[in-house]
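One structure, pasted below without further comment.
As you look at this complex, bear in mind that one protein chain is not there, while each of the others sits in place.
Per-chain residue numbering starts at 1, and chain names A, B and C are given in the order in which the chains are listed.
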Amino acid sequence: MAEAVAFYGLTAVALGASLVVALSRNMVHAAVSLIPVLLSVAGYYVLLGAEFVAAIQILIYAGAITVLILFVILLTEGATGVRVRPRNEQVSLGALVCLFLAALLVAVLTRTPWPQTQGALPEYNPGAVGQSFLTAYVLPFEVTSLLIVACLVGAIVVARREA
Amino acid sequence: MIGLGHYLVSGALLFAVGLFAVLTRRSAVAILMGIELMLNAANINFVAFTKFVSPELVRGHIAALVVIALAACEAAVGLALVISAYRHLETVQVDEINLMKW
Amino acid sequence: MSAWAWLIPLFPLVGYGVLIAWGRRLGERSPWVAVTTMVLATLTALAVFGEQLRGAEPYVWRTIWAVGGDRVITAGYTVDRLSATMALMVTVVGTLIFVYSVGYMRGDPYYSRFFAFLSLFCAGMLTTVLANSFLVLLLGWEIIGLCSYLLIGFYFRRRSANMAQMKAFLTTRVGDTFMLVGIMLLFWQFGTVDYHEIFEALAHGKSWSPAAVTLFGTPVPLAVLAALLVFGGPVGKSGQVPLHVWLPDAMEGPTPVSALIHAATMVAAGVYLVARTYPLFFYTPNHVALEAVAWVGAATALLAALMAVVQEDIKRILAYSTISQLGFMMAGLGVLGYTAGFFHLLTHAFFKALLFLGAGSVIHAVHTNNIKEMGGLWKSMPVTFGTFLVGSLALAGIFPFAGFWSKDEILLEAYHHNPAVYWVLTAASFLTAFYMTRLVAYAFFGSYRGPTHPEPDPWLPEDYARAGIRDAHPGSHGQNSHAPVPHESPPVMTVPLMVLAVFSAVVGVLGAPGTGPGGGTWLHHFIEFEGFREAGIQAPDFSWTVALRGLGVALAGILGAWGMYGAGGGRSEQVRRWVPWLVVFLRNRMYFDAFYGWLFVRGGLALARLLRAFDAYVVDGIVNAVGYLMVLVARLDRLFDTYVVDGLVNLVGLLTRWLGGILRYAQTGRAYNYILLATLGVVLILVWTLWRL
Partner (left out) sequence: MMAEAIRVVLSVVIVFTFVAVGVALFLVLMERKVSAWVQARIGPRHVGPYGTLQTLADLLKLLQKEHILPAGADRLMFGVAPVVVAVAALMSYVVLPWGPGVIVRDLGVGVLYFAAVLSLEVVGILTAGWASNNKYALLGGLRSAAQMVSYELPLGFSILTVAAIAGTLSTVRIVEAQPYPWYTYPSVLLAGLVFLVAATAESNRIPFDLPEAESELVAGYFSEYSPLRFALFQLGEYGSLFATSALFVTLFLGGWRGPFGIPFVGPVVDGLFWFLLKTYAVVFFFMWVRWTYPRFRIDQLLNVSWKLLLPLSLANLLLAGLLVAWSG
């Protein structure tokens, strides 16, 4: 019962706020609305027993990426409050396609007989994740870290003011 | 009882909204935000499948964490590009950036 | 501790690596890297030796190097009494020579390179010593050869040094090739190159393939052939007749190199190899291979001693002496004197290193190699003189110096097992005392005959001269100001001399009778070939006859030489007039070099000319013909290319341009249009897929 309440509440917040992100004419509003979405998704993670992922979600997404986005908005024209045309010319077609895709996805996802297991999540989440990262998934882990380094360097090179 | 289907539907809707943002927004930053929404939708599926389909080996959590890391990278590089574009062209509207067009 | 023996060669190797990589930056400090690594290697060797001394079991470590079919080639190292003793000897002498070189080579523009080469050389030598298979041995062996090449030609701007280094490399290469063939033969026969496996098989009467090779009409069994082929390596490296010709020329290198390589270690590698692979020689029918070794050694001892008598270059005298002494060692091993040969190797290493370093000190002081331009140096260089005298007495075999004990041991073995060799060696021993006395008499007695203000060395390399250095090894003196010549060398050079002198004086005690259990010598007790016991061969007891005869011969040599050269040297002129042909014959090194020059150098050149003619007319002709043919084909091909291929390409291009003109309207350059279309595509695919379901 409590879980259902929590789920529907989170879903309402997530979808509502994500609509604001997609539709708002004000860039700062859109960016700030991203936070409730991300927090709701973190809430999903908690409901799904993924506390560690939830914590990382808040730390990285809400705490860092959103701030970065806000920062860029404030540094570029979004901060000046100039009301430019926010949407391009393919809104109606895009909306149609998105609705159609959503309907299709819902149809496919709800009708597929997913295999269900009775297994349980490991007791201590971060420990299990850490073990997996350093044993079975060490290659993705290392590749990701390399990618992060490359992105860091790339971002600095791209964004640096030419001397 | 909340089951796998609920999360998947929620993720699908979130994905559609994110896609809509990507398709229709003119601001590069907004498009990036739409991409973040889509990534989150995918992450919901990963974590949900972990819980309901194969919980023992937290595989979905791994995938979700990698996706979060990639999202951070994508945001960093994307926003750096936006800054750079703004500096040179004084706009972040993607349809106004058309130097390469014939 | 034995398990750590791999460190012994590794230390100098690390030193080499450091010096090669950072030598330029280290500059004047580079010798200390080399010295430090050598000292570390010495300490390790000392610990390993100490363990063997306390009676540790031989230690062997192997790992798989390569697998070919069902044959596994292993590599590794072995620590037993023989190799531990040898390693200790090499490291101790090596360290002393390193220290000496610090002073001797100071100011050289290629200071660090010199120490790098020395370190690499020591690494190779120690690898050879500790090897446990022929292949690892060959590895070290070739490193030694390379370093020898590099160090002999160290003053690479001198043409004579270039020639000497090539001569050394090519001559030893002849022996090495024989050895390689021998190793291949062993591998074919035994399926392994591991010492222990081969020797086990030999000791248990491994039956060789019955095939025999016919040489000069005599069938030679494979066992003997293999032993003799392997012996080819030592003949080359240890300068045995007939491959001895490179060793005197090798004196072109800096004096410490002569001491390290051509006295103490490298040339000893050959002797060590024979000792190491002794079973190979021992288990031949009637020990015939050993007999060959003995005769080669004896011949070398005598011939080299004869040539030494007429030389005037101090280092050449010592070089011929070295060849002669190596002959003694080989002969000792050959006459079943396993311990005796190795003993002489040990003692010789010390006193010959001493003599060379002493010679270096003398050259350093008087700037000439010619003993006739020296004289009376005993006053001005007391330390050098004293230590040199100790070395000379040891070499001559005077009681109680080291050389006496080891030479006596060899003579004793020869007396018992092969009297003919014994008499040859006795003659050589007389000559040894004779030429050493001649050397000492010319160099240290009489009056000084050299220049007091030496000219700059005529062969001094250009870059030395440019650097304002008038002397290839300025050492402690200032750059252009000379102290009145001659003078004593600095302590960094004399201290190694004194240390070596002490060793030369006392190391013979190891082989003195009564020092081991049961009245035998201690060394016999410590190092002895195990096959002897099974074959019932006893080491002969100490014999007063042999000892006194040996001492008498040596004293006779000294007195004879003193009589000829001591009092003014007048009497040598008479001898020269008396047998002029002999002097000429010996001066020309018995025409060995001339013969080789005529046969191999001239012959090789003639063959090369012939081949060049073949190359120019036949091979080039064929190549040119093929070339013309190709040009013809290419012309045809060009026509095809121009009209057919280019036509097709142009057609494709025209088509593409036409299509592109139509399709370019689809490219808006806006990513969201493309994404929309892609999404539409995904939706359509999904619908289609669901429809099919």
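One rule holds in what follows: contacts are C-beta pairs under 8 Å (C-beta built on N, C-alpha and C of every residue); 3 or more make two chains touch, one makes a residue touch a chain.
This one's a predicted model, so the numbers in the text were calculated from it and none came from an experiment.
Within the entire complex, contacts from the absent chain reach the displayed chains A. When the omitted chain is restored, the residue from A:G16, A:P126, A:P140 or A:G154 that touches it is A:P126.
The hidden chain makes contact, of the residues A:V32, A:A102 or A:A155, with A:V32. When the missing chain is restored to the complex, the residue among A:A14, A:V41 or A:I56 that touches it is A:I56. Contacts to the hidden chain, counted on chain A, fall at residues 26, 28-29, 32, 35, 51-52, 54-56, 58-59, 62-64, 66-68, 70-71, 74-75, 79, 81, 124-126.
Please note the rule applied: only the chains that are shown with their structure count from here on.
The chain pair with more C-beta contacts between its two chains, of B-C and A-B, is A-B. Multi-chain contact residues of chain A, defined as those touching 2 or more other chains: 88, 90, 94, 97-98, 101. Residues of chain C in contact with two or more other chains: 670, 672, 676, 679.
Interface residues of chain B, counted against chain C in their complex, comprise 19, 22-24, 31, 94-95, 98, 100-102. On the side of chain B, the complex with chain A involves touching residues 1-2, 4-10, 12-21, 23-27, 29-30, 32-34, 36-37, 40, 43-44, 47-59, 61-62, 64-66, 68-77, 79-84, 86-87, 90-93, 95.
On chain C, the positions that touch chain B within their shared complex are 664, 669-672, 675-676, 679.
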